[in-house]
Structures are given as structure tokens and as C-alpha cells.
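All protein chains but one are shown in place.
Moving on, here comes chain A:
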Amino acid sequence: MPHPLRTTTTGPRMEGVAAEVPRPAGQPVPPAVQTAPPPSPAWRRHAGSAGRHLSRYALLVVLIALWQFTSTVWLPAKDPYLAVLMPAPTSIIAATAELVANGDLFMHLFASLKRELSAFVLSLAAIPLGIAMGWWRPVYVQVNPVIEILRPIPPLAWIPLSILWFGLSDMQNQFIILLGIFFPILVNTVTAVRTVDANLIRASRTLGASEWDVLRTVVFKAALPQIITGIRIGLGVGWMALVAAELVGATTGLGFMINDARSILRTDIIVVGMLTIGVMGLLIDLGIRWLGKRLLPWSPALAK
């Protein structure tokens, strides 16, 4: 029988993946047919890429320089009070060093992360609920109207009522974050389950899978990439809701830290807090993406 490599290289393939037919392990890699273009001198390549990188951040650098000038030269000349409202980049760096040294920054950051994490764990309940809604029509018909009424209410609109329910407590904060994380996970799970390739379900049934097997081994697995997308969106929304909730109802956390700094006019601490919130939000997002790629290497949706 001819080797499969030689005979079946023309079939359709998923875009972007495996430009070549994979080889069984242990088989030598054939030499590349095309020769690479002659290398340019090393100094030119280095200078070129460094130049490109620098030019990408040119505007940012100019803006920061302008900001520094405004805060330390221009504003103090006009009115020293205005200078306080616009802390210079250098004083922000100093404030960061101060907050790191006395431990405040990490204390508040961990308080916020802890709230986000515990709300996230609770909101994982959206996954089984979403699967049930996507799989069993009667569940969808009953539950969907409730969801459609609750979903458009911004988590922040729940703050007054939640303070009356839970008091100014961690529980209240987590409730607000939970509302932010829950719905994106739910909506994405429902859509994912409803759009699972029908032939995958049929294939599993003709291979002897029971209804429970189909849910466990096909529907859940096929829905996972989009569930992870839902988690990414949810954690982002939750992070925003978290900071807002801490502004009013907490004695720790980044939201509390920046609001507390306002009362003592430490604008530098406010900006440090804001930047930390932004960077942390970005890191959470990148972390989930990285995890998704690692855990589900087969998914073209997560490979991007």
C-alpha cells in the first residue's frame, strides 16, 4: 500500500494550521527545497528592528514628556494647586515605590484579586446552567425570560440594593462582581451548546454514547472554546464592576485605595491605583488566553 503521505496531501485543511502534512515521530525532516535569501548584515537587522520598536512608541514617549513638562514646569508656574491635580510621571513612580515599600499596594491588590476569584468560582455555576439551557428546550423556554430581564441591568445598579441586603461587606462586593462575570459566561455557554456541530452529536450516538455521554464527551468539549471566551469577557466585566463596588462598599481593595487617596488629595496614589487596575485587567485577560491556548490546542478559535 502506498504511504499515506504521498497520496493524501491534497485534502482540505483548516486554515493556517499545519501547512505541511505532519510526519510521524522519528521520521527525518526532508531538507527545505527553497534556499533562504542571503542574510543581511547583522548590524542592519538589529538597527532596523530596534528602530521599528522605538518608532512604535514615539507618540507615547512624546505624550509622557509633555505630561512631565506640564506637571513640573507649566502648571506650577500658573498655580501650584493645579500641579497637585496633575501628578507628574516622576511622582507617580515615587508613589509606586512608596506603596510597594510599605506593602499597601499588594495588600489592596490581593484583596481585589481575592474578591474577583471567589466571585469567579461562584459564577462557574453559569456553565451547567448554560449547558442545560442550550440542550433542553423546556429549560431554555422557562429560564431565558428571567435572564433577559436581569441581564441588561448593569451590575452597578445593584449596588444600593446589595448594600441593604449584605451590608458593607465582602459578600456585597462579591455579589456585584458575580453579576458582572455570570452573564457573559452564561450567554456564551448557551450559544456554544446550541451551535455544536450536529454531526458530532450524531457520530457519538452511532458509536453507542448515551445522552449523558453525549453531553459529557461531546457537547461540553465542543462548547469549551466559547465558554472560555465567555470567561474572558466575564472576568473583564467583573473586574470593572469590582473596582466600582469597592469605591462605595469596602475598606480594602484597589477601588477603596484610590477613593481613600482622594480624601487626602494624594492624586499620585490615585493614578498608581488606576494604572494597577488597568495592568491587572490586561494580565488576567492575557492569562486566560494563554491558558485557553495551552489547554485546548485543537481549537482554531483560541489559537488567534
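One rule holds for everything that comes next: a residue touches a chain if its C-beta (ideal position, glycine included) is under 8 Å from a C-beta of that chain, and two chains touch if they have at least 3 such contacts; residues count from 1.
In this text, contacts and distances are computed from a predicted model.
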Which of "Decaprenylphospho-beta-D-erythro-pentofuranosid-2-ulose 2-reductase", "Carbon-monoxide dehydrogenase large subunit", "ABC transporter ATP-binding protein" or "Integral membrane protein" matches, in UniProt, the chain that is not displayed
"ABC transporter ATP-binding protein"
In the whole complex, not just what's shown, which of A:S55, A:N199 or A:S263 touches the removed chain?
A:N199
Which listed residue (A:R151, A:R194 or A:K221) would be found touching the missing chain in the intact complex?
A:K221
Against the chain that's been left off, what residues of chain A make contact? List them.
1-2, 4, 7-14, 17-18, 21-22, 24-25, 27, 197, 199-200, 202-210, 213, 217-218, 221-222, 224, 296-300
